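FYI, not all chains are in this one, though none of them got moved.
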Amino acid sequence: MPTFSYSRTIHFPDTDAAGVIFFARYLSIAHEAYEEALADVGIPLGQFFSDQGVILPIAKSEASYLRPLVCGDRVRIDVTPTRFSDNTFTVDYVLWKLSPTEKRAAVMRTEHVCLDSSSRARLALPAELAAWVDA
Amino acid sequence: MPTFSYSRTIHFPDTDAAGVIFFARYLSIAHEAYEEALADVGIPLGQFFSDQGVILPIAKSEASYLRPLVCGDRVRIDVTPTRFSDNTFTVDYVLWKLSPTEKRAAVMRTEHVCLDSSSRARLALPAELAAWVDA
């Protein structure tokens, strides 16, 4: 279970009229971290996330939002994949607010399933992805 | 437990490069439905969602994404609040794809907590909100 870390600043388009980050944006940022983790092991994102016959949609997500974040806050997201079955895996995310002291701002999980994009039959994970999940 | 229904078309800005709606957008659309449910019982949204001393952040969310949606799809979201404690409540959402036949496309839940925005101490739900949750 390798852990990859991605850092990011909270930007104005991430916020809402309550003055803090909109809850669904935590999940968008988690997805960015997942992308960066894949890029880090050499998976070409442009192809991976377009429909090339095999797709890996998110079947479930869950999130606990622990602390508000404002524009300018610096965060780090730790990403850890876990094999769940032949054709599914989960990704766990811990989103850390980095200052004034490091504290958890959100804990999230996404569950991914590998499908044939035409038939929507379940498929085994592609080799390059399996290598990351099972590392 | 009153149920409110909100209808909506999936638009191009809701989609991603896989050709379907981005997973975190389901939760944004759920929030729209929550807003419309509040407006329907006379709660003024402009004030409700700005910080007026009492805030109602989402502490948790969970979602099962059952079917992909494409630009132009017509959906209905059924919204049902449930009292959880003096200062918390949950909202359940069923998102229906309306054609060709009506099918569930997502099932979601958000958990809300009522806080004093300065001290972040828990507060009882405001009366107008409690009336909706407990109806």
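So that you can tell them apart, the chains are marked A and B in the order they are listed, and the count of residues begins at 1 in each.
Quick note on the criterion: a residue touches a chain if its C-beta (ideal position, glycine included) is under 8 Å from a C-beta of that chain, and two chains touch if they have at least 3 such contacts.
Remember, it's a predicted structure, so these values are computed and weren't measured experimentally.
Here 2 identical chains are displayed in place, and the whole complex they belong to in this file is assembled from 4 copies in total.
Rule of thumb we're sticking to: only the chains that are shown with their structure count from here on.
Spacing of subunit A relative to subunit B, judged by their CA centroids, is 22 angstrom.
Considering their complex, residues 16-20, 22-25, 27-28, 31, 49-51, 55, 57-65, 68, 110 of subunit A touch subunit B.
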